[in-house]
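This report refers to the structure that appears directly beneath it.
Selected chains only, in their assembly positions.
Just so it is clear, A, B and C label the chains in written order, and each chain counts residues from 1 on its own.
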Amino acid sequence: MHIPDGFIDLPTSAVFAAASAGAIAYSLAGARKQLDEKSAPLAGLTAVFIFAVQMLNFPVAAGTSGHLLGGALAAVLVGPYAATLALTVVLLMQGFLFADGGLSAIGLNVFNMGVLGVWGGYAVFLLVRKVLPKNKSSISIAAAAGGLISVPIAAVGFVIQYAIGATATFSVSAVLSAMVGTHILIGIGEAIITALTVGAVMASRSDLVFGWKNETSKLEIRAQK
Amino acid sequence: MRFLAVYFYCYVARTLKIKVETSHHHGHDVGERLYIHRHSVVHSLPAHPKIIAALLFIFTVVATPITWWFNFLGYFVLILVVAITAKIPLKTLFTRALIEVPFVFFAFLMPFFGKGEVVSVGPFDLYQEGLIAAAGILIKGTLGVLTAITLSTSTTAREMLRGLEKLKLPTLMVQIASFMLRYVNVVNDEMERMKVARESRGFNATGIKHWKVLATAAGALFIRSYERGERVHLAMLSRGYTGILPHEEPPKLSKSVWFTALALPISALTILAISLGFNI
Amino acid sequence: MSSTPSLLIENLAFAYPDGNQALYGVNLKIEKGERVALLGPNGAGKTTLVMHMNGIHPTAHGKVEVAGQLVDAKDKESLKSIRSKVGIVFQDPDDQLFMPTVGEDIAFGPYNMGKRGAELAAIVDDALRLVGMSEFKDRPPHHLSFGQRRRVAVATVLAMKPEILVLDEPSSNLDPASRRELADILRSLDITMVMVTHDLPYALELCERSVILSGGVMVADGNTAEILKNDELLKANRLELPVGFSV
């Protein structure tokens, strides 16, 4: 999913870089509003986690494996604004430190994974959460749906960029069907891990989940001996 | 169907390359891990001119039409000269370049598709158009990767961040990134610790049946890192942290520093300009 | 008419986000200059209580005051001033150390308090010397042994010269000589101190007064020697003096 240099031409890259920059500016404004003592480090941690699980490969079938994108997961946990920022930071670091994803293609990659993946996944999450009953397991299910869809959505972003600015020769429809087809499979993996992770967080630290409103528990007072 | 297979292969390749990257480093600082400490002109340059130089160079490469083969030869020589000046072992350079393997697969399939002229290579009929496109992806991608690697082996992660900050990356993102760099070690250590803990108790991940354990591990890892980070952050607040990490103000850069840093893109642009002249 | 106490905790209750209640109404008043040992069994709530002393855990119920100033997680300004007064050494040194090198880690607090240049360097060097870790100044903290990390953790807090020093099991994982050296350092400081410990002789050595927290409430408060002589009280709270030791 990390597009290298030279795969998409410069004008297209520039257009998407501008679009990404707009989305980032919007997210910055949104994140500042909900900022408290803890949000920057939490977004940083989400970034680390996404970075880490992108390395944690999981077997898909007969010897093959995939990795998480983490957009929907981040959105459910820290909110879509901070999630876009976190994903952007991850992609910047991957590009600058690991040469993973071309430096001239960062705008493209941010657009696919940090904007489409995050906001698409979050939108699906919100929709699904709306139709489900209001309880803890619904959050995991909605997150799974978000994760499932976020991957092919990001893949569609790739196909659009390919259609506009690629020098390659595969027909757009072939690329579309292949990308979306495989990414739905990968999306299943993403959905499972997103659900399990959100479930794990819900189980012990539901206060950390952005997509869930916590009710404060009642405190009991015991007599001092 | 064939595409499906390819795409799966891309993911396998990604996996492989990440194994290559991580397996023999263990418990190291992720920043240190990529950085190779040497004394060289390239290392001594501050980060932000280096970042600008790398970006300009890459833009030049990407902007060059793919049929101008000699230009690319020139670019290759340029980036290798920089890498050698930075005393980066060529083996490291090329091992790390494996990061682009997924797209190499993509590129290798390309000549089988397309329209127009066909060339026969052994048993295969290849489309010329596809061949050229594939070569483009390979060449430009490789140059981009080599540039980024040269940058990251000669610049520590912290310097890189400082550089990006100088280049006006928004403060909130700098903060997120600096937390990320700090915690990437924490998470990495926690991951390593959990792996050690699992293996000490007779566990070895081999396939699909271990999905559950690995997924649970991911969940636990998240909470662990989250909470560790939370506690560490609270510890930082306890010591008066206000969002700005201590640092020394660096001196203003002289013209010669900029010139040295920009030598790479300037040379590349010169090559491009000359070839533009030829091609008009 | 007594002066304002250094630390005043009234009716403090707290539950963790997962619903586990750890404190059930704790009262504690510590005067300026007192050294108090906070004793109690595993899981009693000692660490949870400590985390309230500078607003790391927001006060959910009851109140906490430091030198007359209310600890209020919402008031950022007052929190900042409280945090410059209360220095906490955490139970787990990994929670405390976060900078890339030991030297930078120790410099962190004083830097945030406005120290710079030679003054900062001197503070760092002093703190390192105090805990015997001078040679490790340029090493990354997470590449140290557990006991070494503990010593650095103590140094990071000492370097801030807090008015109230709170230590959560500072002596665990220290070799016996370091343990004694730490005791000497602590004794030499003329500040209010709260020390959580499972090492009763250590508590006796350093603190005139002890309190026992058990199941989230204070069950005893008094002279350390008196408390350690009360076998029944100790036994009820899973405390025991080491074999061969008597007060």
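Rule of thumb we're sticking to: contacts are C-beta pairs under 8 Å (C-beta built on N, C-alpha and C of every residue); 3 or more make two chains touch, one makes a residue touch a chain.
Note that the structure is a prediction, hence the values are computed from the model and not measured.
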Stoichiometry of the full complex in this file, given that only one copy per chain type appears: A x1, B x1, C x2
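One rule holds in what follows: only the chains that are shown with their structure count from here on.
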Overall pattern in which the protein chains touch one another (line/ring/star/complete/other): complete
Chain whose mean Cα position lies farthest from chain B: C
Interface with more contacting C-beta pairs, comparing A-B to A-C: A-B
Chain B and chain C, separation of their C-alpha mean positions in angstrom: 44
Chain A-chain B separation of Cα centroids, rounded to whole Å: 20
Separation of chain A from chain C, taking each centre as the mean of its C-alpha atoms, in whole Å: 40
Where chain C touches two or more other chains, by residue: none
Shared-contact residues (touching 2 or more other chains) in chain A: 37, 204-205, 208
Contacting residues of chain A [partner chain C, same complex]: 37, 203-208, 214, 216-217, 219-225
Contacting residues of chain C [partner chain A, same complex]: 11, 13-15, 17-19, 21, 24-25, 27, 60-61, 73, 76, 215-219
Interface residues, chain B side, partner chain A - complex: 3-4, 6-9, 11-12, 14-15, 18, 21-22, 30-31, 34, 51, 54-55, 58-59, 61-63, 66, 96-97, 99-100, 103, 106, 110, 113-115, 127, 129-130, 133-134, 136-137, 139-141, 143-145, 147-149, 151-152, 157, 160, 164, 169-170, 172-173, 175-184, 186-188, 191, 207-208, 210-211, 214-216, 218-223, 225-227, 229-230, 233, 237, 243
